[in-house]
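This view holds just a subset of the chains, kept in their places.
Chain nomenclature is as follows: A, B, C and D, assigned in order of appearance, with residue numbering initiated at 1 for each chain independently.
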Amino acid sequence: MQPNIENFIGCDSSYRAASIVLYGAPYDSTTSYRPGARFGPAAIRHESYGLETYSPYQNADLTDFDIFDSGDLELCFGSSESALADIEARAEEILQDGKFPLLLGGEHLVTLGAVRAAVKKYPDLHIVHFDAHADLRDDYLGAKLSHACVLRRCHELVGDGRIHQFCIRSGDRAEFEFAAQHTEMHKFDFTGLAELTEQLCESKVPVYLTIDLDCLDPSCFPGTGTPEAGGVSFLQLLDAIRTVTKANIVAADLNELAPTLDTTGVSTATACKVLRETLIALDKGWPGFQV
Amino acid sequence: MQPNIENFIGCDSSYRAASIVLYGAPYDSTTSYRPGARFGPAAIRHESYGLETYSPYQNADLTDFDIFDSGDLELCFGSSESALADIEARAEEILQDGKFPLLLGGEHLVTLGAVRAAVKKYPDLHIVHFDAHADLRDDYLGAKLSHACVLRRCHELVGDGRIHQFCIRSGDRAEFEFAAQHTEMHKFDFTGLAELTEQLCESKVPVYLTIDLDCLDPSCFPGTGTPEAGGVSFLQLLDAIRTVTKANIVAADLNELAPTLDTTGVSTATACKVLRETLIALDKGWPGFQV
Amino acid sequence: MQPNIENFIGCDSSYRAASIVLYGAPYDSTTSYRPGARFGPAAIRHESYGLETYSPYQNADLTDFDIFDSGDLELCFGSSESALADIEARAEEILQDGKFPLLLGGEHLVTLGAVRAAVKKYPDLHIVHFDAHADLRDDYLGAKLSHACVLRRCHELVGDGRIHQFCIRSGDRAEFEFAAQHTEMHKFDFTGLAELTEQLCESKVPVYLTIDLDCLDPSCFPGTGTPEAGGVSFLQLLDAIRTVTKANIVAADLNELAPTLDTTGVSTATACKVLRETLIALDKGWPGFQV
Amino acid sequence: MQPNIENFIGCDSSYRAASIVLYGAPYDSTTSYRPGARFGPAAIRHESYGLETYSPYQNADLTDFDIFDSGDLELCFGSSESALADIEARAEEILQDGKFPLLLGGEHLVTLGAVRAAVKKYPDLHIVHFDAHADLRDDYLGAKLSHACVLRRCHELVGDGRIHQFCIRSGDRAEFEFAAQHTEMHKFDFTGLAELTEQLCESKVPVYLTIDLDCLDPSCFPGTGTPEAGGVSFLQLLDAIRTVTKANIVAADLNELAPTLDTTGVSTATACKVLRETLIALDKGWPGFQV
């Protein structure tokens, strides 16, 4: 009789054999509006048994690949720096083992921990950012570590012209002004992604992909802290993921599912499907896997 | 003072006068993920008083036609074969009386009872199937009678080339392989439906129409057991219904509304509207009504 | 230490300085299906702190303008005539002070109070009406004052050809027949709005804009008394608002948010965003503000 | 094939044979805080199929008696006087036929219609009133017809000393002062009910019993417009019902279930059980039934 192992469906490889490693960061202490993203990774894992492992979109199956789910980190609520340190350590360990770290948030601040680890290994890191919100504030009510500032903190690590933002439709005026000077921002949708991907492919630069699921329209993804009308559809996001994963993605995250805010379960089911498609697209497209 | 009769709005013909007869099958015992489809037909009936009987899409009114609502069958939970027998008997009675049986599920398995009755009367029956899921498994954890296997069971009744599937975006690999050989499957949307309808019209074959409402995108229909992102819109479904009902439809069903999973009531309201439009389109298009 | 003032975000001008004045009418006593619109204006105000004041769509900020939020009227449930009188008095006061009254419902009946005031000041008033429902019944179960009759009552005030309806997809047959003779009705979407706006701009007639938020598709706006599948998207509504506000709008309302029907909060968040965009578009476009 | 009749479980007698007649008044237009009591009677009827007809408390079965359920009146929202007239007419018809009218609200205002009918037949009527709220306001924001004024209106019909109130734990100071002079008020619980019942039995006066279900503690009955902590338990209410029904009860009502406010369904299930026990207690205890 075995103990009860719970992983994302089809991700039951051993760590040793795995090319992609999932890890959850159930943290949401800086969420300014509606908390609950802490419950995201466990919900994705738990509800994934309602999902097929096979993708008719990509004609591939999660069980065709070697993916390991390491469960959730035990993070300390209310202590952002300590939580980020734990996330960074986990990402670093996975990267050092030559594997691909895929982080499940949590609020968007968790990205900072993973980017810190990635930029250490890949100093020329680019970041592709799908999100409804610019997340470029310098501080939020005095806090430098806030989900509303995470891309600004990342900018301090990678510098100008390395952050490529899509679907942005919310922020204060100063954030849009900052973006005009320091990042490549595409408002509202994925216009420009194909061109960017071509450039990223040519230059072969390492890319961190961060997907704030609230880039999706609230009609199909209401279960998030700060829903913003006017987003993209699931099929548009799927297309964008299949496009951008042709580049040299070296680490990634999905974040900001707050499952209890949507009692229909549709947001969680959609997040599961986005994760399945992302895993398959990464497995097919990431150079590291070709070996 | 009269007792309290509750029927779908505008469907208060007598059985004798009716051309279409509604009957509900509140069964969901084989639902593998989230139960609740048992509450579907009663919710459709109960919430229909929030709907107009007039359709501005088809410029017609439910009260222009003769439709009878016979309420729900009393089915035994946990006993699929017995439930299917009761459904089959009801469908058979309606068909023998020269009327059109319209079944309200319940989980998709209930379709099998109605198809058994229809294929007895119409041995050359075709099935048009709108659904997110292929439902072509041979068994589910050992059970041959499962909502995940219902089209496979139907295939055993009607044979190759007689099942026409649309909007399919979920299943295991084996189901898609089975479909490639035995059914006509259109993935993701209604592409191909106009051509099919033309053929069906020309050949005048009898057609059973089964609509799993989860073919709709979860954004407009979250209240279902296994929501699948990437579905069609209400207007696309409406268009498809108006197209396919030009063929010789002899029986039909709507299923998989699980109303309590969507506390906004939108899924139920949408199911009511799909039913109204289906009833009007059938009444206008079915040859049997021209007399 | 100050008392706790709660207004729609960014609308903290003084009454004296303000060009636009918000006022709420928390009334829903004639709602025939699902009540709850009474909670709409308070929810919009309360949840607006999750919204940015800056609009990337119009590159403008609520704080660029002078808007005053006067809170909710205290209306008597169950007494429609008395409630309408209170609404009319408030609208009249604002109009007399040369300001723009923007009413937050409440059920759609509240519009009648504001139109009564507007038509007194502007006898040649036109009404532009975005709604899923025709609202043209002569009475509802005997009541002349009902949310289902509100445009019919308005028609009695402004006469033939002055009411311009868009997105209408529900009503009984008689309402559509009435519209064919007495109003300009555009079914289903905003087709014709650009042309109408051109005419309104040329003639410079004063226009009342009434937005029943259920013109939106239930997928993005489930939190309303009578959701109707097949509506417009947020971006389509945003575009329509930016179009029509080029005309000489003299008063307006947003109504029929029933926030507790949508526990995800998305309907309220969307209503907040529609209000922000409407306020900015009005401030930019209304001739009265140019002085 | 029969149409779909829906009645409270076990209440399928014919009108002619019935001793008790149920009728629903789905009205809540004057509810001042949270509407939804309009959905009460239909929910009680619909969810009663989850209840047994047999009571182990009273060792009797609903099917032992002759009870008829006449369904819901179609009342006009927003028109209190018209709604009350319809309720009064129905109550009068039942009383004239020598039967016992049992009204299902709806907000508490509906009681006034039934009391008007009862006092016409029984000029010496007493009223026993179980409620969290005194309901003795003279007006509510100017309205004389409001659920907050219903016992005050009843007092105008029956006069001093004829209204006996129990469980009252909310009201403004003026209501408690009014009660001290004009009614017999027992605060908080059922203290005094046994003594009162003895007096009522001795004098054999006709009694109207009105049960506002919010007399129950919100822990067991949260689904009501204005929940008030500190109420009685189900077993205490059951005991009170069994006590008071020894008197000469000639008409009764249960009101203020707002089922959608309690998504667990417990409030509705409890209301069903209170109704079953009330019906059995009345059938056993009412002199009129002994013949």
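Convention: a contact is a pair of C-beta atoms (placed from the backbone, for glycine too) under 8 Å apart; a residue touches a chain by one contact, two chains touch by 3 or more.
Because the structure is predicted, anything quoted here is derived from the model rather than measured.
Taking the whole complex of the structure file rather than the 4 chains in place, the copy count of the single sequence reaches 6.
In this text, only the chains that are shown with their structure count from here on.
Minimum number of contact steps separating chain B from chain C: 1. On a Cα centroid basis, the chain most remote from chain A in this structure is D. Between the two copies, chain A and chain C, the Cα superposition rotates by 120°, quoted to the nearest 5.
Repeated interface: B-C and one of A-C, C-D or B-D share more than half of their contact pairs by residue number, and that pair is A-C. Interface residue usage between chain A and chain B, two copies of one sequence, is largely distinct: under half of the residue numbers at the contact are used by both copies. Note on chain placement: the centre of chain A and the centre of chain B lie 39 Å apart, centres being C-alpha means.
Centres computed as Cα averages put chain B at a distance of 42 Å from chain D. Rounded to whole angstrom, the centroid-to-centroid distance between chain A and chain D, based on C-alpha atoms, equals 56 Å.
Residue positions 217, 219-220, 263 of chain C are each in touch with at least two other chains.
Taken as a graph of touching chains, this assembly fits none of the simple shapes: it is neither a line, a ring, a star nor a complete graph. Pairwise chain contacts present here: A-B, A-C, B-C, B-D, C-D [touch as defined]. Taken in their complex, chain C has these residues touching chain D: 28-32, 35-36, 38, 74-80, 82, 140-143, 145-146.
Residues of chain A that touch chain B in their complex: 49-50, 52-54, 56-57, 61, 217, 219-220, 234-235, 238, 263-266, 269-270, 273-274. By the touch criterion given at the top, residues 1-7, 12, 15, 21, 42, 45-46, 68-72, 93, 263 of chain D touch chain B in their complex.
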